[in-house]
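Just dropping this structure here.
For this view, one protein chain was removed and the others were kept in their places.
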Amino acid sequence: MSIHADPLETFREEAKEQLVVLEESLLALEEDPADQEMIAAAFRSLHTIKGSGGMFDLGSLVHFAHVVESVFDLMRNGTLHVESRIISLGLQARDHLLALLEHGDDPELQSEGALLEQAFLAYLPEKGDGAASPAAGQSAEAQSERTWRILFRPKPILFRHGANPLLLIREMEELGTILVLGFSDGIPELSSIDPTECYLAWEVLLTTTADEQAIRDVFMFVEDDADLEISLVDEVADSDLPYKRLGEILLERGDITAEALEQSVNERAFLGQTLVEKGFVSSERVHAALEEQRYVRSMRESRQTAESSNAIRVGTDKLSSLVNLVGEFVSMHANVVFTAQQKDDRDFIAVGEQMDRLIRELRDLSIEMHMVPVSGLFNGYRRLVRDLASNLGKEVRLITEGSETELDKNVIDLLKDPLMHIVRNSVDHGIETPEIRTGAGKSPTGTLKLAASYAGAHVVIRVSDDGAGMNVERIRAKAIERGVLSAESDRSEEEILQYIFAPGFSTAEQTTAVSGRGVGMDVVQRNIEQLGGSVRIASRTGEGSTVTIRIPLTLAIVEGLLARVDRNWYLVNLSYIEECLDFDTMDHENRRGYASYRGGIVPFVDMRRYFRIKGTAEKNGGQQLIVVSVDDKRVGLVVDEIQDTYQSVIKSLGRIYEKVEGISGAIMLGNGTPALVLDVDRLVRLAAREKGHE
Amino acid sequence: MSKGETYLLFCLEGEPFSVPVQRVEEVLEYEEPTCIPRSPEYLLGIVNVRGRLIPILDLRRRFGLPPGEITVNSRFVVLNLDWEGEAVPLGLLVDTVEGVIDFEEDLITAPPTLGKNRGDNSFLRGTARHNDSIYMVLEVDRILPGDTLHRDFATVSGGTQ
Partner (left out) sequence: MIDFQVERKRDPVRVRVSGDLTFGTVEELREKLLKTMPRKGTFRLVLTDIGEFDLPGVQLLYSLCRSGESGTVTIEIDPGEAAPRIEKMLRFAGLAPISCIQS
């Protein structure tokens, strides 16, 4: 499902908004040339246009915006004074950009653009080619600015490989506003230094519209020669959150342990001073943390003034109702189209088709408005992890990855509790005490990682720890004891691990003071499945566990293919489908359930058999094979017939049917009868498991 | 005389049953439910009632009676169950709906020790006598206990375990 109906059109709209901002700030600058805020606002709007224009084939627009932006950059850092000529040139540039947006690149505009460009280039120091090429690594989407913390710890070998961190800093500067904090506290004295090794380390706070990948790309060539940690420290959506406290920041950065903080926080002196005096951390690190605090504050303030003018705050409940209403509307529209087709009323059908386009746009827009990054969700666990760890006498570092990944706010809200439970479990049962860890040759501090990434219409969230891992034998024993697994079963370890999601499987030791609240992993699984998602666990003894959650980007509406099995219609989510083939004409082996596919074979599930339907499909054929894939597993589903794609709100089957297999919900068809949504995830896993046993 | 309560009367296999009207959301005409595969036999599927999905229970099969025929009198009695702490709707397929009646609370007597369902009659609250007829009063929340349902689902999907 595409969120942007027409990305180019979206870009044009956004760019025009930016041009309004540009014009306003230029006019304000005419009144007060010393207004730094306005210079920054003008710069940002040009920067945004350039950045988001980069993903379309709008070379001349991007190029022109870049040249103008470079001049504004000089004014922003004080190298160039604001003067009336620049303002009038700026206004001309604004008009030119608007013309480029509206008319594209026609020859008349080109000569006009060239003249203007010359005028701007005259303000730039002669730097050869570099100045006029668009900065690399701009994020594809015109996202709001966020502040990232980049911890860059080079390995000693870095200098010998010819890398120069100064160049990396310069590249980051290109992406946005930066605060660079270098650490020299690792440099030994002359008698013990190898001067060709690198002892320096950096932390950079970068406020940018670029995404994590763009930042990572800066470090592409030094990847193996340094440790790199990128995390989101602040963003607009978070601006209601209280500012982080010094101790919190130091802890987050891994400069101090929770224990050290605990020991120092109770003394009634300045925390930073106490920590330094106790020798827990160098004064340079405290200074850096204070700088970060100050930086986040100033960025947030300037952003708020900049954005309050062209954004409206809407309560999330209103937004949720909007999304729900649009969902119902989409279903209702399907009903209208269905009725029109039944009555075979051409005019009516035509109107329905026109509405279809509008409704799709409305749908995408409302869903998009309802998407928020998972960073808030992730960061919400910091306190929990910290408190848990200190209660248990453990040292745990929480790191996050891909926290800019966006999800429907409703999904995020519903994910909060299950994810909390998993995080809690990891700290409680996964990560060992420092003594045990040291004994096992691990670092005394355990690491808990929360990572999010996109996978088609889904988001994958991974919670991994480097703790003790699960005890497969104990789970196997328990499963046999509970009669859900036979003693002879040759299930793989991976399959056996999944039994921790079975009801009542919380093992005895799971009831510690911290996590034993009577909620088992079965509840976690149920909550996630109710979201149309799935959860899996992987583990290695001694190395840790990873819980992988897969959830749809949005709950509101799915688009799927309608397939018939016997008398029922089923919806197969489009995001899983690879292709549909005529099953009758394919080579297939019914007994073992394989069909030849793309030069190889694919296992298939005969849906009639799976659903225990007596009798065979009609003799006139028409059976179809829907090839679906989840992760790297590919399976075919044999159905009696396929029809159009259909989009609808998914409804839960409710508690009575919560244990049913292979079906994850229902939708309403145009004529009002329910159709069922196939649980593709489960079917694929099932097929893969069965075939794995042969 | 103690305060009475109003009951909805319906028939199965010619026998009169009743449930408190308070727990009845509505009575619907029969329509063919969308059947959900891999479910216990007594669950017939779901119907769409103004955008809401209602699961349908075949009360005859649940009570171990022979399956009946669908007639013009067949109805769904939609109840509001307190099911493992959650309000859950459930439609009962019944042969006919007869109307409502007031029973005095003290006229309801404990269920007979031998029910039709081989002794398991926890779904019966008792019987009520009214104008020389005897009505079975159902214990609404016991019609479909969670453990029974889970066990039956496990049996149905047992083939893939």
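The first chain written gets the first letter, and so on, giving A and B; residue counts start at 1 in each chain.
Please note the rule applied: a residue touches a chain if its C-beta (ideal position, glycine included) is under 8 Å from a C-beta of that chain, and two chains touch if they have at least 3 such contacts.
Treat the numbers as computed from the prediction; the structure is a model and nothing was measured.
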{"item": "Partners of the unshown chain among those that are drawn", "value": "A"}
{"item": "Among A:190, A:312 or A:487, the residue in touch with the chain that has been omitted", "value": "A:190"}
{"item": "Residue of A:159, A:219, A:576 or A:611 in touch with the missing chain, whole complex considered", "value": "A:159"}
{"item": "Hidden partner chain, residues of subunit A it touches", "value": "159, 164-166, 169, 179-182, 184, 187-191, 193, 195-196, 198-200, 202-204, 284, 287"}
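One rule holds for everything that comes next: only the chains that are shown with their structure count from here on.
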{"item": "Whole-Å gap separating subunit A and subunit B, where each centre is the average of the chain's CA atoms", "value": "47"}
{"item": "Residues of subunit A that touch subunit B when the two form their complex", "value": "328, 484, 567-568, 610-613, 651-657, 659-663, 666, 668, 672-676, 686, 690"}
{"item": "Of subunit B, residues touching subunit A in the complex", "value": "34-39, 43, 46-48, 51, 53, 55, 83-84, 86, 88-90, 144, 149-150, 153-154, 157, 160-161"}
